[in-house]
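With one protein chain removed, the remaining protein chains of the complex are shown where they sit.
A, B and C label the chains in the order they appear, each numbered from 1.
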Amino acid sequence: MAIMKFLNSLGLTIDLAIEAHELLRGEAGIEISGVKVIKDKKDNFELTRVEILNEHGAAQMQRPIGKYITIDAPILRSQNKSIHKEIMLILSEELKSLLPLDNNRPILIVGLGNWHATPDALGPKVVDYVLVTRHLFNLNNNSLTQGFRNVAAISPGVLGITGIETVEIIKGIVDKINPSLVIAVDALAAANVERICSSIQLADTGISPGSGIGNRRPGLNKEVLGVPVIAIGCPTVVNAAIIAKNTIEMFLNKFTSSKQFYQFLKTYQEGIATLVREVLEPYSNTLTVTPKEIDVLILNLAKVIAGGITLALHESVKPENVDMYLN
Amino acid sequence: MAIMKFLNSLGLTIDLAIEAHELLRGEAGIEISGVKVIKDKKDNFELTRVEILNEHGAAQMQRPIGKYITIDAPILRSQNKSIHKEIMLILSEELKSLLPLDNNRPILIVGLGNWHATPDALGPKVVDYVLVTRHLFNLNNNSLTQGFRNVAAISPGVLGITGIETVEIIKGIVDKINPSLVIAVDALAAANVERICSSIQLADTGISPGSGIGNRRPGLNKEVLGVPVIAIGCPTVVNAAIIAKNTIEMFLNKFTSSKQFYQFLKTYQEGIATLVREVLEPYSNTLTVTPKEIDVLILNLAKVIAGGITLALHESVKPENVDMYLN
Amino acid sequence: MAIMKFLNSLGLTIDLAIEAHELLRGEAGIEISGVKVIKDKKDNFELTRVEILNEHGAAQMQRPIGKYITIDAPILRSQNKSIHKEIMLILSEELKSLLPLDNNRPILIVGLGNWHATPDALGPKVVDYVLVTRHLFNLNNNSLTQGFRNVAAISPGVLGITGIETVEIIKGIVDKINPSLVIAVDALAAANVERICSSIQLADTGISPGSGIGNRRPGLNKEVLGVPVIAIGCPTVVNAAIIAKNTIEMFLNKFTSSKQFYQFLKTYQEGIATLVREVLEPYSNTLTVTPKEIDVLILNLAKVIAGGITLALHESVKPENVDMYLN
Partner (left out) sequence: MAIMKFLNSLGLTIDLAIEAHELLRGEAGIEISGVKVIKDKKDNFELTRVEILNEHGAAQMQRPIGKYITIDAPILRSQNKSIHKEIMLILSEELKSLLPLDNNRPILIVGLGNWHATPDALGPKVVDYVLVTRHLFNLNNNSLTQGFRNVAAISPGVLGITGIETVEIIKGIVDKINPSLVIAVDALAAANVERICSSIQLADTGISPGSGIGNRRPGLNKEVLGVPVIAIGCPTVVNAAIIAKNTIEMFLNKFTSSKQFYQFLKTYQEGIATLVREVLEPYSNTLTVTPKEIDVLILNLAKVIAGGITLALHESVKPENVDMYLN
C-alpha cells in the first residue's frame, strides 16, 4: 500500500478502482479479500470488472462497495474512428447493464469539471454532445418521444467559477426534477501515463468525495443525492507527483541486485514524499501531466462517451445512426 | 394599445417598461393612472424611472407593480470606453439603491439565455466577467473577504440544451444556498431598433414569464423563488414582426391627411397581424432583427453590466480598479 | 429589376443567383437572355442550375459568367438527420462535378466570416469540422494518404478582428502553398426568409466583391487569387430592409384592384427606399433578420457542408463513414 499511502500523504487519491487493485495486489502479492476481479481480454480492448463485496474490501480499496467496470483501450488514442465506434458500443452495453428499469422518470446527465481547462473539460463536452429529450417529453407528444428516454443534462461548472459547490447545484436540480438516475461524467487522474485517454471506468457507486482532477470533487452519490448515481470517468492526467515517484522507483529497481541499495531503499522510503514535494514546488500537488495532443484526445473521448450513453439510453438510437443524434 | 394587442396576438411582449409606457401614452395621449414616470436627461444618457403604483397601472402596463429604471444611452454603441465607464457607474448607483441591507447571505447572479446564440448570450457573458466570491467566504478567512460581499453566479443554459426549465435549476440552487437576493441578467427584445444595445433596464420585480428573446423565459421573481429578484435587461434584438408593423404604419402615416386613407386605416387595422405573419413565414414570430456588429456590442454591454454589478456589490471595488476585478 | 435597384440603393446585393433570377424574371415576366436555368425537383429538395452564359446575362444578373447550383431544402431546418445526410450526398455529388482533375496540388478550404457572430460563423465552423490532410501528405508516407486528397483549411477572421483584409491573407497563403483550387465557404444574405438555413449555393465563379453578410467581402476569385475558386454559400440572414420592403409590397398588393391605389403605387415607388431607411435608423443597412434557433441551424448546416466537402474530396471517405472523419 506504499503508493496509496504516498498519494494520501500528498492529499491525492487513486481514481480508478482497477489501479487501486493493481497497486494493492502488486505490493501484497496476494488476493485482496472482499474484492472480486474478472478480466476479459479482446482484440482492441480489455474489460475488467472489479467488484467490492464487503466493508473489508472497501477499506482496502479506499472506495465504496459496488461495481467498477473498466474498459482499457490504448487504441482509443489513435484516430481510428471505427475502433472508437467499437468502444462506444462496449461502453453502451456495459452502461445498459447498470440502468434502472424505471422508464418514467428522467435521467440526469451531469458533466463535472471546468470547461475552461482542456483536460478537465471532458464532462462538459460530453454534455454538449449528448442527446437531451426532457423538454420534448414535457410537450406530451408521443410521436416525438416514442423510442426515447427522458433525458436532461447539465454542466454545473466548478467552484472557482460559480462560487457554488457542484453538489449544491446538482442536489438542487435533483430535488426539482426527481430523476430515476444521475449519470455523472468526469475527468480522472490516473496512476499510469498509459491510461491517459485510453481507459473508461463505469461505477455504480457514484463519485467519491476527493476524486477527479484536482481531487476537489464533492461526493455525488446515492447517499447525498437520494437517487442512484452511475459515474463514468476517464483519466486525462497523471499527477506529476506520481511521475516523480515512479521515476525514483524505476531508478531504484535498476539496483535491486545490490545489497547496499536494498538497504538504502528501506531507509529512504519515507523520504520520497518529501523529495517529490520539493521537486514540484511551488505547485506541489496541483501539477498534472498531460500529453500535448490532449485537446484532440478529449474530443474523441467525449464523442465515444456521449455516443455510448445515447445508445444505451434510447431504444430508437442504433449503432448505425448514433452519430446523427450527437450534437 | 394597438401595438400591445398586436404583439400579444403574435405571442410577443414588450420587455421594456419604458416602451410599454411610451406606447400606451402615445396612443392614448393621456397619462396612465397608477403609473408614475420621472425622466432625468444628462449629456450622455437619459434616466427614466417608471413606477407602477397599483393594480390598475399593472394591468395597463402588463407587468407587476414595482420600479423599472431605464438608462437610455445610444452612445453605448460607440467604442468610447470612457463613456462605457460612465454608464457603468450610473448602473452601479441605481443598482445600489435597490440592494437589500442583509450582508450575511450570498447574492446569486443568474445569466439567462443561450451562450451559443450571440444576441442571447448577454447573461452568460456577464456571469463570465463578474466577480464571484462565495467560495472565498466559505474559507472563513476574513482577510480575503473584508470589503467584499458574498457573491455566487451561474448561467443555467436554456431548455433546448439542458432539457430543464431555467426556473427549476435556479429554484433548486436558491433552496440550497439561501441567497438574500437574485440578480437576473437577460437579453431583451425592444420595440424600437434605436434601443438595441443602448438601453439597460433595472427592475425590482424580477423576470416576468414570457419576456426575453424568444419570449420563452419562465417567471423568475419573488413569488416563485421566495427571495427578491432584481432583473437587469438590455434589448439586443427587435422582433421582425415589429419591423414589419412599423414599416406599414410609417407608410400609412404618409397619408393621414387623406380622408380615404384614414377610412382605410380603420378598416385594415385587424389585417396587419395576418399580413405580418405572411411576410415572416415560415418562421413567424421567431425572427429577430440584430445589427451585424452584435458580437462587439454584446461584449461591451456585458462588461458595462458586469462592472456595474461588481461596483455596486463590493465596497472594496472602486471605479478606478473595477476593470481589475472583472474576469 | 425594382428590388435589385432598391437593394443597390441601400448598398446591398442579392447573394443567391437563383433569387436574382427569380426577381428578374418575376418582374420582367420574360426569359433573361444569356441565362440558362434548369430545375430538378425531388422529394426532399429542389436542384436549380443557373448558368450565366455571356456578358449580357452577367450584366442582368449582376454577377460573373459561370455556373450557380442551388440546393433548396427547407427540410434542412428540421432535426431529421437522415435527410441532412441526403442533402450532404447531393452537395457532394454536385461539388465533385466542379472539381479539377489535378490531384497533386492541395485544395485550400477557406471559412469566411466572423466566428464571434453566430449567423456569420458558418464558414469558420465548416473549417472546424472538415478533414484536413496536408500535414500528413508532407510526411511522405503513402499508407497514411492513400485514398485521400491533399487538403488544407483556414478561417482568416474578419477585418475588424485582424485589421487585415481576408483577400490579403488568402492571397498570401495561396502564393505559398500553390493550391489547385480554393473552396470558400460563406454565410450569405437571402432575399426571402424561407431560404434562411435551407438553401446551399455552389458557384464556380468564387466570391464576388460585396457579397455575404455585411456585404463586406472582398472578391475571392480566380482573377484575384490566380487559382479557381468554388464558393459554397448558405443564407443565414435576410437584410431587415428587405423585410420592410416586402411588407409594404404585400400590403400594397392587397389593393391592386383599386384604381386609386395603383395610381399611388406608381407615384410612391421611389419613396420606399427612403421610408425603409427611416424605419431602420440608426442602423440602416446593417440590421439583419435571423431565426432565434440560428445557432442550431448553423451547426447542422456546417456539418452538412463539411461532410459534403469531405465526401467529394476523398475517395476513401464513404457516406457510411463520413461522420467519423468530421472533427
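The rule is simple: contacts are C-beta pairs under 8 Å (C-beta built on N, C-alpha and C of every residue); 3 or more make two chains touch, one makes a residue touch a chain.
Being a predicted model, the structure only gives us computed values, none of them experimental.
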Residue, one of A:N138, A:T286 or A:N327, that touches the chain absent here: A:T286
Residue among A:S9, A:N44, A:T118 or A:N138 that touches the chain left out of view: A:T118
Candidate in contact with the missing chain, chosen from B:N54, B:N141, B:N253 or B:N321: B:N321
Positions on chain C where the hidden chain makes contact: 106, 132-135, 151-154, 156-157, 159-164, 168-169, 171-177
Chain not shown, touching residues in chain A: 74, 114, 116-120, 160, 193-194, 196, 213-214, 240, 243-244, 246-248, 250-251, 254, 260, 268, 271, 275-276, 278-283, 286-296
Chain not shown, touching residues in chain B: 81-82, 84-85, 299, 320-321, 323-325, 327
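Everything below uses one rule, namely that only the chains that are shown with their structure count from here on.
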Chain whose mean Cα position lies farthest from chain C: A
Rounded Å distance between chain B and chain C, as computed from the means of their C-alpha atoms: 35
Residues of chain A engaged with two or more neighbouring chains: none
